[in-house]
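A single structure is presented below for examination.
Shown here: the complex without one of its protein chains, the others still in place.
Note that the chains are named A and B in the order they appear, and that numbering of residues resets to 1 at the start of each chain.
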Amino acid sequence: MRELVIVSGKGGTGKTSLTASFAVLAERPVIADCDVDAADLHLVLNPTVRQRELFRAGRVALIAPELCAGCGLCLERCRFDAVRRDHQGPGAPRFSIDANACEGCGVCVRFCPTHAINFPERVSGEWFVSDTRCGPMVHARLGIAAENSGKLVSLVRRQAREIAEREGQKLILVDGPPGIGCPVIASLTGASAVLVVTEPTLSGEHDLKRVLALARHFAVPAAVCVNKWDLNPEMASRIEEGASALGAWTAARVRYDRGVTAAQIQAKAIVETDAPSGNDIRSLWNDLSTFLGGTNGST
Amino acid sequence: MKIVVTAQEETLGAPVDERFGRAAKFLVYDTKTKVSEAVDNTLSQEAAQGAGIQAAEIVSRLGGECLLTGHCGPKAFRALTAAGIRVYNGASGTVGEAITAFQAGKLALASEADVEGHW
Partner (left out) sequence: MTVAIASGKGGTGKTTVAINLALSLPGPIQLLDCDVEEPNCAIFLKPVMGPAQSIGIPVPQVDESRCSACGECGTFCRYHAIVSFTTIPLVFPELCHGCGGCTLVCPTGAIREEIRSIGTIEEGATGSIAFLQGRLNVGEAMSVPLIRALKSKARREGVVILDCPPGTSCPVISAMRGSDFVVLVTEPTPFGLNDLRLAVEVVRSLGLPFGVVINRADVGDLGVRRYCDDQGIPILMELPDDRRIAEAYSRGLPAAEVIPGVRALFEALGARIAEAAKSRVFAAHSAGSRLDA
């Protein structure tokens, strides 16, 4: 079984659009949308939800106002700027917790002299197992301001693996998140290979280097694709050379194409339309199939 | 001595769970009494992070001296080692088969983590 993760470092380079096309070109892959913060793949793959579960991660502090004596010890101790002083005017002040900032450490809960603080589990989102025209899909929605620790990403990947094992599928395609933080780390570790999609800009080049460093740190073989390469061919070549020098494998480039947006509006993958970049994507997919074939299968 | 094996279900005939931190169950086998008992690992599975560490704590509290599992990440390995638990990777087949293989000296003692950690 192989697991290919598609990331970008910089957002907006086209990784979700490409992942959708790969899902069409591959043979019944299991698809995992790990961009749990701002998932878009479902807009093209149109999943039918079969199973839906709540996702719980960590806890959040909650002050019972009738028990609050207004001593302010919680404000003093909180290191995350999550305690608000609400009460203006005469009488003892009241305090409350800003759930958006609370990291669920439990310090205020433990030290409140009047035991006024509850510490419930936090429902941080939902995850889904669905069917699509390309194959089974696992996806998720992280709640507003939820801590994006990577736990939900890991859960989505794990579910995708279980489905692949159960159904004897050979390929898991993971649409990864932007950046290089927790959720990206959680989407990369133990993958067979990572494809970094970039664009021919200085920002793209800068961010590519950071995400390649991350892939190297976690010993995941990396391939690079320059999307919209013809917007700046010199930069595209420079990026590819730089990526090679960093040990990444250069895969086929994809041209800039207004057909990409047109396909998105029709809720189709690019290769399901006659957009010219579709041919580039087919070449890219052939390259990746070879690249994946050469990597060690993940357990 | 108590041998702990990561398992997918609660019996000696259950398949080994290759993961440690987020394994479904632990089967504790006492070599003296030849009695086994199953313990749930939900606490670790629900941990937002550090599942392997939580699992190590469970194994330690169970009095496990040897752990048989598929793979073990760096944080889990460090916690297990600090607790004096010997780790054997590469366990496969059923729990009973893994214990037999271990007792026949077929499983190698791990000197470090064999996979990267993850959530």
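One rule holds for everything that comes next: a contact is a pair of C-beta atoms (placed from the backbone, for glycine too) under 8 Å apart; a residue touches a chain by one contact, two chains touch by 3 or more.
All figures in this text were calculated on a predicted structure; none of them were measured in a lab.
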Selected residue (touches chain absent from view) among A:Glu3, A:Asp207, A:Glu240 or A:Asp280: A:Asp207
Which residue of B:Thr6, B:Asn41, B:Gln54 or B:Thr69 touches the chain not shown here: B:Gln54
Residue numbers in chain A that touch the chain omitted from display: 8-13, 16, 37-38, 40, 43, 58-59, 77, 79-81, 84, 98, 100-101, 103-107, 110-111, 142, 144-150, 177-182, 185, 199-204, 206-207, 210, 213-214, 217, 231-232, 235, 258, 261, 264-265, 267
In chain B, positions touching the absent partner: 47-51, 53-54, 56-57, 60-61, 75, 78-79, 82-84
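The rule is simple: only the chains that are shown with their structure count from here on.
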Whole-Å separation of chain centres (CA-atom averages), chain A against chain B: 30
Partner chain B, residues of chain A touching it in the complex: 56-58, 147, 149-151, 153-154, 158, 182, 186, 189-190, 218-219, 299
Touch list for chain B against partner chain A, complex: 18, 22, 46, 48-49, 70-71, 115-119
